[in-house]
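Right, one structure below, let's go through it.
Excluded from the complex is one protein chain; the other protein chains are retained at their positions.
After this line comes chain A, so read on.
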């Protein structure tokens, strides 16, 4: 059997809470284990070398979307990234840009997602006149349900937002995740909002017409959501309102 490799991690460290702390890159070494992910490596580093290292995770299975970070210049989920993907054993970790930094690799995507949700009303708007809870709900066609499920797979990791240069240049831009969710409610037959209503929310420079089709979202989304098609669909839809 070949000797296990030694990995070199170069990790962004900065605690905004601590007065006088300056952003810096710190290097750590770790012996690689079979099937090791960046998430496993980070936990080992925290257990054995530096208990103050901050990063987020919950599910370690690509479902919760907490562990997104920039790994060697590519934003993605740490728990879904094998260290074996990096042949030279050098791994550079940076926090996702475009979000409030909590500390080190931990960013506040939750705050961003909540604000986005409130701003774009990202929840189902059923017919509010029809509030008879004893009535049986109309069934949804399997085709429609499949389409919605496809878009529901978003884990709100924030990768698409950090990969978007438009968003980095213009803070008020809604970003791909916002449009993805709008598209999801636009397709939902239970939602009573019309194309006109959606136009009011995203038919502007901060919405679909501010998107310059740089496609960072499409190329990085760890859930492979169809950003390119959905944004184009919304753009055509909104342009014909």
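What we mean here is this: a residue touches a chain if its C-beta (ideal position, glycine included) is under 8 Å from a C-beta of that chain, and two chains touch if they have at least 3 such contacts; residues count from 1.
The rule we apply is simple: contacts and distances are computed from a predicted model.
K.L.:
Looking at UniProt, which of "Probable septum site-determining protein MinC", "Anti-sigma regulatory factor", "Succinate dehydrogenase subunit C" or "Peptide/nickel transport system permease protein" names the chain that isn't shown?
P.N.:
Of "Probable septum site-determining protein MinC", "Anti-sigma regulatory factor", "Succinate dehydrogenase subunit C" or "Peptide/nickel transport system permease protein", the absent chain's UniProt record names it "Succinate dehydrogenase subunit C".
K.L.:
Who touches the missing chain here, A:29, A:49, A:172 or A:194?
P.N.:
The one listed residue touching the chain not shown is A:172.
K.L.:
Write down which of A:91, A:107 or A:163 is the residue touching the left-out chain.
P.N.:
That would be A:163, which touches the missing chain.
K.L.:
From the list A:90, A:111, A:153 or A:200, which touches the chain that is not on show?
P.N.:
Once the missing chain is taken into account, the touching residue is A:200.
K.L.:
Which parts of chain A face the unshown chain closely enough to count as touching?
P.N.:
Residues in contact with the chain left out: 70, 73-75, 94, 97, 121, 125, 128, 131, 162-163, 165, 168-170, 172, 197, 199-201, 203-207, 209, 211-216, 218-220, 228-229, 232-233, 235-236, 238-239, 241.
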